[in-house]
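The other protein chains are all here in position, but one chain of the complex has been omitted.
Should a chain be cited, it is by its letter among A and B, assigned in written order, with residues numbered from 1 in that chain.
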Amino acid sequence: MIGPSRVAELDMPGAAIEGSSTRPAQSYWNESWERLRANRIGIMAGALIVVFALIAVLAPVFSAVLTHYEPQTIDLSKTFSPPGSGHLLGSDELGRDTLTRLIWGARVTLGVALLTVAVSLTVGTAVGMMAGYYGGWFDDVLMRLVDTVLAIPAIFLFILMSILFKPTPVSLALIIASVGWGQVARLVRGEVLSVKQRDFILATRSIGARHLRLMARHLLPNVLPVLIVAASLGVGQIILIEAALDFLGLGIQPPTASWGNMLTNAESYFFHSVWLVYFPGVMIFVTVLASNVFGNAIRDAFDPRLK
Amino acid sequence: MPSATVKPLTRAWTTADPLVEVSDLKVWFSVSSGVLQRTVGHVHAVDGVDLEIKTGETVGLVGESGCGKSTLGRAVIRLLEPTEGKIIFKGDDISHLRGERLRALRRDMAMIFQDPYASLDPRQTVGDIVGEPIDVHHLAKGKERQDRIQELLRVVGLNPRFVDRYPHEFSGGQRQRIGIARALAVEPSFIVCDEPISALDVSIQAQIINLLERLQSKFNLTYLFIAHDLSVVKHISNRIAVMYLGKIMEVAGGSQLYRRPRHPYTASLLSAIPIPDPVIELRRERTILQGDVASPINPPSGCRFRTRCPRAREHCAEEVPALESFGDEHKAACFYPLD
Partner (left out) sequence: MTQPLLEVQDLHTVFSTKEGWVKAVDGVSFELHPGETLGIVGESGCGKSVTALSIMRLQRPGLIKSGHVMFKGDDLTKATEDEMRDVRGKEIAMIFQDPMTSLNPVFRTGWQVAEPLRLHHGWNAKKSLTSAINMLGRVGIPSATERAEDYPHQFSGGMRQRVMIAMGLTTTPEVLIADEPTTALDVTIQAQILDLLRHVNQEFGTATILITHNLGVVAGMCKRIIVMYAGRIVEAGPTADVFAHPKHPYTWALLRSIPRLDAERHEPLKPIEGLPPNLVDLPGGCAFHPRCAFKIEKCSRDVPALQRVGDTQLSACWVTQAGTELKGA
């Protein structure tokens, strides 16, 4: 209880700065990056996500060079081939190559997750920032709106929307983001309320800065760490939601491959062709886990005191 | 309520006129409670203050925490909007300025903050921080802007090579210098210094005080110097205003106030300040005030200080004492002043 604050008294980096000016400037971002780099598991998790993303982006190349199948190529002579030669990770009931479909599925799954995060973050940040910054009745109105959005049972909303709109990757992302932005708005608002109290905001006002500068130059950079953490943790959550919707048949529709609908499809053949369940399941599990581990690593890097 | 009415200037403002005239200024904050957040009362942070600041002088504002001195300082440079009363700056009523006219005013006044850690944006470099006022008011661009930033750093005693560094790389005193450079960037004529040294190490405080004094004579600055430490205020100020619970109790020149305080609160404040001299300390007579400062939500009737005042009588509860002159710019608000 007494310890840390006493140590803080000792911890005065740069107290001897007058003499030494050869050291490069240590920005908050630099220092956080240094801390992140020291976290090997976190870095591995991050690298894994990057690798998956690269594979997703390069899916056409992979299917042309590596697997020599198209994701929709049906070969009824080779249904349910077990993993091995010909089909590296086996094939499904229509003889489609599992590896190829996983690679193309990564495109859809990660694409949906990324788009959802981008939309939620943009809308949520804008709403949360304005609510927290302006306060008063404006804050009340916006936050009651957020409360309302978050009060709707999400899964029913998703089901309803999927019935109303044809679920394509883009529409699915928008559907999930229609709830996701609320969480982000709350998070950002809370953060803005606390940053707003700090004297440097008053100091910036005192020199005559406009609202837009205050929000863009001062509040946003100080809220950004929270957003980055939210984004990396969000990717995992969204993949899970998307997989669940696919599994219920309300998400990405076959024949387009996604990890979620590959699982649905495999359910019926579970007893004789376990690989059909196994590979998409592992992909979802590993990606979500990596996203969570990486998100936590980033959080620790930004704020080592939380550790 | 009796108050000094400010005569609007019929001629143009000159430096012979007061730079700032505050009359019957009130700044109240509403206190809300319950589920519906209804307003249940007001914090009378500043509650009827008259104060005049002459061009080129330093007025010290002292008082204990919660007396409203910071609120007054912020209202004077319009970081807060007054609830009532008037603020005249260079002959213009700025009490309710808004929008672009308020923004234009910001070029003429600045503020230096207490906490050198919280008052600098941790995500900005020193150059960004000091350059921001220049950008906001489009004062310079490109090379000229860079030169200006470096010049400002030099003026406050920092190495101009520090422009690309971040605040956390500096010690408290150096950060305060960065804050001072930012305040100077708009070339203001009036600076509110809100406890600028109380967060600093003892051996650094004198450096910053001397810097502020040097800058004042170099740039013809007028200061409102807010602090709780009367010895520092006495050192730097031409005149001192003593505040208690939202009101000014006494105004006088520094040595006049120290030698001959008229208000019992000033007297007890002076006697409470330790003097770094054991010989004097042993001989000193202390008037130790009883109790705590009353709540600014329900301030006492009549004189605010009467609940702790050793000289209070019945009359003090019935009427609010006005600031009365004791000659030579010495004013005190007390029915039973000290000799």
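Remarks
Convention: a residue touches a chain if its C-beta (ideal position, glycine included) is under 8 Å from a C-beta of that chain, and two chains touch if they have at least 3 such contacts.
Fair warning: this is a prediction, and the values are worked out from it, not measured in the lab.
Checked against the hidden chain, the listed residues B:215, B:232, B:245 or B:312 yield one contact partner: B:232. Here one chain is not drawn; of B:164, B:281 or B:319, the residue touching it is B:281.
When the missing chain is restored to the complex, the residue among B:92, B:135 or B:213 that touches it is B:213. Touch with the chain that is not drawn comes from one residue among B:20, B:88 or B:289, which is B:289.
Not every partner is drawn; the one left out touches subunit B at residues 64-65, 171, 173-174, 201-207, 209-210, 213, 228-232, 234-236, 255, 258, 268-282, 284, 286, 288-289, 292-293.
The rule we apply is simple: only the chains that are shown with their structure count from here on.
Those residues of subunit A lying in contact with subunit B across their complex are 12-15, 17-18, 21, 25-28, 198-200, 202-210, 213, 217-218, 221-222.
On the subunit B side of its complex with subunit A, the touching residues are 74, 77, 79, 102-107, 109-111, 113-115, 118-125, 132-133, 136-137, 159, 161-162, 164-166, 168-171, 174, 179, 182, 185-186.
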